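Sharing a structure with you now.
Just one protein chain is left out here, and the rest sit where they should.
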Amino acid sequence: MACTAKDVAAALRTAAEKVAEHRVELVELDRAIGDGDHGENLHRGFTAVVSTLDQAVPETPGAVLKLAATTLISKVGGAAGPLYGTAFLRAATALGDRATMDGAGVAEALRAAVDGVRARGKAEVGDATMIDALEPAAKAAADSARDGDDVAVVLTSAAAAADGGAQSTVDMVARKGRASYLGERGVGHLDPGARSSALLLRAFAEAAR
Amino acid sequence: MACTAKDVAAALRTAAEKVAEHRVELVELDRAIGDGDHGENLHRGFTAVVSTLDQAVPETPGAVLKLAATTLISKVGGAAGPLYGTAFLRAATALGDRATMDGAGVAEALRAAVDGVRARGKAEVGDATMIDALEPAAKAAADSARDGDDVAVVLTSAAAAADGGAQSTVDMVARKGRASYLGERGVGHLDPGARSSALLLRAFAEAAR
Amino acid sequence: MKKIINDPATVVAESLRGLAAAHGDILDVRDEPAVVLRAGAPVGGKVAVISGGGSGHEPLHGGFVGRGMLDAAVPGAVFTSPTPDAVQSAIQAVTGDKGALLIVKNYTGDVLNFETAAELAAAEGRDVRSVVIDDDVAVADSTFTAGRRGVGGTVLLEKLVGAAAERGDSLDELESLARRVVGQVRSIGVALTAPTVPHVGEPSFALGPDEIEFGIGIHGEPGRERMTAEPADALVERLVAAVVEDLPFERGDDVLLFTNSMGGTPMLELYLAHGIAERRLAERGIGVRRRLVGPYITSLEMQGISITLLKLDDELTRLWDDPVHTAALRWGV
Partner (left out) sequence: MKKIINDPATVVAESLRGLAAAHGDILDVRDEPAVVLRAGAPVGGKVAVISGGGSGHEPLHGGFVGRGMLDAAVPGAVFTSPTPDAVQSAIQAVTGDKGALLIVKNYTGDVLNFETAAELAAAEGRDVRSVVIDDDVAVADSTFTAGRRGVGGTVLLEKLVGAAAERGDSLDELESLARRVVGQVRSIGVALTAPTVPHVGEPSFALGPDEIEFGIGIHGEPGRERMTAEPADALVERLVAAVVEDLPFERGDDVLLFTNSMGGTPMLELYLAHGIAERRLAERGIGVRRRLVGPYITSLEMQGISITLLKLDDELTRLWDDPVHTAALRWGV
């Protein structure tokens, strides 16, 4: 079953709930190695996304993602705002004006999103950023789509890979973002952006089921 | 036995030791109802008095007290500096250039000192200040001197009265000094200046024995 | 206690060395006794304006020495009035033919020590007058007590009297100006945390995680009451109301609003409070014509603020606007 603009909007609402639930956790993760605003920033952004969607839901999945992108860019701020904004924008561009998105579409959009974040933030796998969650997620989504899986399965695979990727940041010395100021002292901490990426993918997977 | 300039100087040294021992206590008393400097101020002042006496001891009890007075005035600051300065200055003036001081002389000097503090600070008994220790001390000294007691006994009587007087400030609502800002909230606290007055008299009594 | 100091006993002297190094064009610092003097003082043709008090309230008073404000500041030990010999030495250093005005905050220690110094100066044949400022409405005013404390109004008084002295007013004129200002300025403060005096090493008082001290003094002396913390809107209204009702300030009055940080309050919060105070005054029909916002009379690292209102007229407004060039206040030069 392929998903529509409405489904994407619903998934974004689920993501907003997830962020709200984990706001304090994300603040605490960021407080430990950064400046403590990550949960607050995302919460502000996704609350705004929901408000925007309450007014009107655009007609295509791409248009919904684009609306989310511009809202996040103008509401989140910090490093996460432009990075997630870019991710959603690139995903939207990849989908163009298709009316629905299937498992392959999800994998394609996720690949574009992750490449966008990499281009924007210049982080690679191993730098202890959201890339460590997103890159394995994009790979897992591609594998799953190649097997012909549907949206829910592709997203579930991506989310599982993102969880593992996020977890791997615990042992890393951060090389990008605020945590990089810590050097060796940052080891032992989960990167907040990697954690939020995994949470978002988990929310999308849950919504797709 | 009447006491000489040397004895007065020795008594001031004992007083300096007593202040040093009780510095923290006086700071704590003042911190509770004032600004926490009383112990520090007196310690600075009496340390300076000892240094001055180390250089040379004037020839008469009056001259020694006058030297202490000017040193205290220029080193203590705060409310206690001018008040104790005035006390020592008036005591010195009362003694004039007598070569020695007997029990009656002590009572006379103490009366002059206390009247000086009253004139300077305009506090009366019951206002929860050093006057509550000093006024009963002066009275007790006069009584003791009238009985023909010697310096040590006169000072011991004065010190005992000062202790009682100081203690009586615990139940008072302060009307002078920084504690007066507290109103009813100051009740239950020993006035730091009353306590230091009692300590000084105690030191003088000990030195005289 | 963590502080950027070497030794509690030398804090004031060492800090004054830094002040001198930073502002050598404006002021000179002398040691033993410690005094801060306007560069080039005594300045001919003007009354010397001198103030002082315990340290720990910076930039008060040393930060206000310079053209259009103070000729000398006399810093005591932390929270301890300076001694008469220090005041006297400042008087001697900066007083010319026209005499000197001492601005004294109403604390027993300040009053007694400055009084003694003024007597000593008079004995030397100088014309020296004192004006006592007691603008803190937190404290009940009564001749049977130590009376009200001098707080935020002191900064405004020093600016206004300093400007009048700069333009050549006589000692008589300055004295009556100063008394007029004292009559129409009122303040109140609140503390969220306590200051820590270096030689004490512990906070001056203990406040619970939700407690504030309303009507705090600038030495961490307690005030009207200990109360539960409340939102800024309610707290600032409480401060404004206390000050407005006291004089009272009335509909149609023009005022200077001074929103002061006690030292440790972030500017973000200070401006937030200032904005509320402006609106509360506007609602009362009181016209804010001039304002001062910042940490100008502090209590070490204490978090908290104070609100000061001064009733303005054309004369006081002109004096406020006159040039001033000190370490902490500067305009028109």
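A, B and C label the chains in the order they appear, each numbered from 1.
In the analysis below, a residue touches a chain if its C-beta (ideal position, glycine included) is under 8 Å from a C-beta of that chain, and two chains touch if they have at least 3 such contacts.
Fair warning: this is a prediction, and the values are worked out from it, not measured in the lab.
**Student:** Just list which of the chains on display the missing one touches.
**Tutor:** Hidden chain, whole complex, touched shown chains: A, C.
**Student:** Based on the whole complex, identify which of C:Thr95, C:Ser187, C:Asn260 or C:Gln303 touches the chain you can't see.
**Tutor:** Within the whole complex, the residue contacting the unshown chain is C:Gln303.
**Student:** Where the complex has a chain not shown, which of A:Thr14, A:Asn41, A:Thr60 or A:Thr156 is the residue touching it?
**Tutor:** Only one listed residue reaches the unshown chain, and that is A:Asn41.
**Student:** Considering the whole complex rather than only what is displayed, give the residues of chain A touching the chain that is not shown.
**Tutor:** The list for chain A reads 27, 31, 33-37, 40-41, 44, 73-83, 120-121, 175-178, 180-183, 185.
**Student:** On chain C, where is the contact patch with the chain that was removed from view?
**Tutor:** Against the left-out chain, chain C lists 2-7, 11-12, 14-22, 55-56, 58-59, 63, 78, 192-193, 195, 209-210, 212, 229, 231-233, 235-236, 259, 263-276, 278, 288, 291, 293, 295, 298, 300-301, 303, 305, 330-333.
The rule we apply is simple: only the chains that are shown with their structure count from here on.
**Student:** Please identify the chain with the largest separation between its CA centroid and the CA centroid of chain A.
**Tutor:** Measuring from the centre of chain A, the most distant chain centre belongs to B.
**Student:** Between chain A and chain C, what is the gap in Å from one C-alpha centre to the other?
**Tutor:** Going by mean C-alpha positions, chain A sits 54 Å from chain C.
**Student:** Indicate the whole-number Å distance between the mean C-alpha point of chain A and the mean C-alpha point of chain B.
**Tutor:** The answer is 75 Å.
**Student:** Distance-wise, how many Å sit between the C-alpha centres of chain B and chain C, to the nearest whole number?
**Tutor:** 32
**Student:** List, in ascending order, every residue of chain B touching at least 2 other chains.
**Tutor:** As it turns out, chain B has no residue touching two or more other chains.
**Student:** Quick check: what residues of chain C touch more than one other chain, meaning two or more?
**Tutor:** none
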